[in-house]
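Only one protein chain is missing; all other protein chains are in place.
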Amino acid sequence: MRLILDDEQTQLATSVRDLLGDHCTSARVREVITTDEGIDRPLWTKLAELGAAGLAVGEEFGGAGAGHVERCVVLAELGAALAPVPYLASAVLAADTVTALDDRALAEELLPDLASGQRTAAIAVAGADGTWGSSAESVHAARDGDLWRLAGEAAFVVDGPTADQVLVYADHGWFAVDGGAVAWRPSTTLDPTRRIARAELVGTAARHIACPDPEAVLAAVWDRAAVALAAEQLGVMRRVLDETVDYAKARVQFGRPIGSYQAVKHACADLYAACEQAEAVVRHAAWTADHDPAELPVPAALAQVVLSGDAFDTAAAGLQLHGGIGYTWEHDAHLYYKRAKTSELLLGTPASHRALLAERLGV
Amino acid sequence: MRLILDDEQTQLATSVRDLLGDHCTSARVREVITTDEGIDRPLWTKLAELGAAGLAVGEEFGGAGAGHVERCVVLAELGAALAPVPYLASAVLAADTVTALDDRALAEELLPDLASGQRTAAIAVAGADGTWGSSAESVHAARDGDLWRLAGEAAFVVDGPTADQVLVYADHGWFAVDGGAVAWRPSTTLDPTRRIARAELVGTAARHIACPDPEAVLAAVWDRAAVALAAEQLGVMRRVLDETVDYAKARVQFGRPIGSYQAVKHACADLYAACEQAEAVVRHAAWTADHDPAELPVPAALAQVVLSGDAFDTAAAGLQLHGGIGYTWEHDAHLYYKRAKTSELLLGTPASHRALLAERLGV
Amino acid sequence: MDFRERVRTWLAENAPRGDERVPDASESVPSEAQLAAAKRFQAALHDAGLAGITWPVEYGGQGLTAAEQQIFHEEASGYDLPTGVFLISMGMCGPTLVDLGTHEQKSRHLPPLLRGEEIWCQLFSEPGAGSDVAGVQTRAVRDGDHWVVRGQKVWTSGAQYADFGALLARTDPGAVKHRGLTMFIVDMHAPGVTVRPLKDMTGSAPFNEVYLDDVRLPADAVLGEVDAGWSAAVAMLGHERVSIGGSVRRRYDPLAFENLAALARRRGRADDPVVRAELAALYAGERKLALFNARLRQQSDAGVPPGARGSVAKLAGAELLWQAVHVAGLVAGARTIAWDPGDTDGDALALAINATPASSIAGGTNQIQRGIIGDRVLGLPKEPQVDRDVPFRQLRVGTQAG
Partner (left out) sequence: MDFRERVRTWLAENAPRGDERVPDASESVPSEAQLAAAKRFQAALHDAGLAGITWPVEYGGQGLTAAEQQIFHEEASGYDLPTGVFLISMGMCGPTLVDLGTHEQKSRHLPPLLRGEEIWCQLFSEPGAGSDVAGVQTRAVRDGDHWVVRGQKVWTSGAQYADFGALLARTDPGAVKHRGLTMFIVDMHAPGVTVRPLKDMTGSAPFNEVYLDDVRLPADAVLGEVDAGWSAAVAMLGHERVSIGGSVRRRYDPLAFENLAALARRRGRADDPVVRAELAALYAGERKLALFNARLRQQSDAGVPPGARGSVAKLAGAELLWQAVHVAGLVAGARTIAWDPGDTDGDALALAINATPASSIAGGTNQIQRGIIGDRVLGLPKEPQVDRDVPFRQLRVGTQAG
């Protein structure tokens, strides 16, 4: 297994970081999140031009055929910059769903556009309580001649209203619907940099995606999402750590930099220890997804067990170590705090992640 | 509710502390724990002369009729000194069991001697896995003419081999047996200052204690034991805190006392905060046992939820803050560490305590 | 009719009902109507002889003792009085005026304060002086018989509607840090005073930045002695600590055990053993703090003042909130992070989660509280202090590059 990046991967990280440094400043993020759509389309285009959206999409469908390690490199940078783009929704959740569904027609129709960033897609897999897969209880599919129609609700759809296509997990398996055909109810969100919506389906026309084991697809997508989200969370941790250490060097209280106080220094050391271990976990999970996918379930669950709690704790500690300034709207600390809490609960709860890991370990 | 001691109670604490200061030094404890019996009979006699053993025993049975607040005052001092006496076993567990059984003949026969310290008793309520009450599955009672006979095993009997009488919770309720009639298998213990044994019963003659609800007696005894043990744990916390703060003031490293370093100072502050809150919890539980016993179940479970973990964490942190010297056999830190871990698991596990509290709170 | 009876009767007749409640200054900004209601209530309190209970009769107070004050607190604890906007005026500035003010200052300021006609704010914190309260950089320079003030204050609650402020400014930068500070009374309507709302991470702006641009103060604006402002500030902060400790949390609190347990039941998560265990632990955290506070009060009544032990409550309270944030996530799950716009439960929980960092920062960070406990309660030796013997102007303060 390989836990460090090669030159090409490091170069990719640098490219994305540079791009985001230029085009995804804090000021820009704060501007985008006040818009209706809440996503940065010009930035999305630039990322797509870099080939970022198709990294894990097979070459036959217009992707780079690179893999999860590369995609995680991009996600870490996006997380660090809190980039308001539908990368997780479209380049991860939707692209992986299409790939896992293994329906040639759907893949040919959708994947090239997702890989190029021309179109975006979202997935709807949760009902009102947010449990992954519970949309199978809340969305009912019924045949209507050659068509199918979906009725019911799916909640917690990430970047739903801006998606061109939505893949819905309903009581009769997977369906594709036009994004425009869904009645979207945008949710109020804890995290202003990530849009979430509820989808109301009232006899919405849908295309059924034949698939021998819809639940297995769901599980495969969860595993990859767990790794991808963990990479984003790692980006949050690393950025918060860096900012906090910088601040601890500069901020003076009682005549000396606060980083010289053990209360601050030792807290920074703990953040560093958490971040370094988290990075090893993410790299390993990404490597496994690429090179040993049959073994992914444990590293994927592990990634969420480790990252969901540690990223929030890091964001909270970083804010604390900034003191009063960290509590202001003007400072970015709160954006990382809200993102980290959101990510912590996006794919389950810390308790459900642990339960899943225990099950997968055969405890 | 009253959470502070009155003058008389404070005086009692001082008397016990003075007695222990004279007769229960670290050197003496270390001598006693190497003996076969492992308990300090002369000290026990002195404590009994002070009336300590009968504090919660009714006046009609030769006790002081004082109560749980006073008994907890004594227990805190015994915990602080790690006094190797059968106070918890006899003056708490056994005395409370006899009181709760409410059998006049048994009470008249046993309580005066327990209150005066003339005799000691123990209770056997657990089977091999240590769960409170599981001896009902491992000890079988059978009639033999006028007598009953007990067969099976009870484990985790505190101060069993030195007890004159043993109260056994068996499949047919409560029984009293002569301590000498039991085949004792002394356990190896984590804590060298507290003896625990396994009782083998092979048709041992026993006296049946009629009782309308044996399980209710068991629960009542658990509640009082939870409070009493918490008081002992509080004593451990307070002593460890005091010793650690003293050491932090005296020990110099890098040219200044270690207590001037935030890593040590802030840790001491956390120990203090835990100890002060723990004291409030113990005082409240003891007050409730005296003045509002119907409401005891929640404060009793709370006492173990708070004290079992916090006392061990305090003992471990105190040892840590002593550095290398704390790791030596010669220093007492390890005795508190072992006692605190033992107390943590004596009446259940931290998980079972939480589950019990949740249940009692009606969660 | 004894005092308690009088208080009880008056409150029963005059205390507003829940829906007329005025928020505390640190909570959110009151509307004009709320402010007016609060002032009317304070005036009525004054007319009833219940304002300034321990303050001198000469200046509009009642001249009674701490016992009567305590009785008032006890009787009032059942109500949600609209006195939040006066907390700083009555709890901090007023008592300091009583202690340190001249006869003229007290005659001028205390009566309108008690009648609810004027509101005060506290101008201590600065961007460069957070935990290090004495690191004040705002300068007051003598100019004939006036002082000219220039600088910036921050985290000022109530500055939007305050009439006066108690200002801590540096008058002698050549002195060591804790000397050379002076406390001033500032007319918040004076030229050069600019108040800007400071938006916090919850999105609301109960606090302000206050810019002081060559504000001219008369010589009699000095409260206490020139260059003795630090002891005045310490006195005022002492009043703050008492005032915080005495206030009761009455609002609906989505992070309280009881409410999270109820939510767990409603959401069908109350049977999950892990959730149950976490809820029990949360109850334990809440309960041990409440019992600690109750014990502190009993000790205080028995003649042992809480002193710096109040920092234990502050610290434990903050840690408890963080624990509750974790439990809330387990209980509310994904609904913690996204909810329908009309769902006020979602709004309330999110607000509570976003406000939690304030608990371990405002009023002294957790780190500062641990230091106070270590130094003042446990008597542990102090850290080496590098800022004590150096003239202030030579010190590094605030946020500066290497």
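Side notes on the structure shown:
For clarity, chains are labelled A, B and C in written order, and residue numbers in each chain start from 1.
Definition applied: contacts are C-beta pairs under 8 Å (C-beta built on N, C-alpha and C of every residue); 3 or more make two chains touch, one makes a residue touch a chain.
All of these numbers come straight from a predicted model, not from anything done at the bench.
One chain is not displayed; in the complete assembly it touches the shown chains A, B, C. Looking at B:Glu8, B:Asp102, B:Asp129 or B:Glu215, the residue that reaches the missing chain in the full complex is B:Asp129.
Listed residues A:Trp44, A:Phe61, A:Tyr261 or A:Tyr336: the one in touch with the omitted chain is A:Tyr261.
Counting over the whole complex, chain B has residues 126, 129-131, 155-156, 185-191, 196, 198, 247, 249-257, 261, 263-264, 316, 319-320, 323-330, 333-334, 337-338, 341-342, 344-346, 349-351, 354-355 touching the chain that is not drawn. Even with one chain removed from view, chain C keeps its contact list with that chain: residues 272-274, 277, 383-384, 386.
One chain is missing from the display, and on chain A it is touched by residues 1-4, 245, 248-249, 256-257, 259-262, 264-266, 268-270, 272-273, 276-281, 283-284, 302, 305-306, 351, 354-355, 357-359, 361, 363.
Quick note on the criterion: only the chains that are shown with their structure count from here on.
A straight line joining the Cα centres of chain A and chain C is 40 Å long. Residue positions 367, 370-371 of chain C each touch two or more of the other chains. Of all residues in chain A, those touching 2 or more other chains are 261, 263, listed in ascending order.
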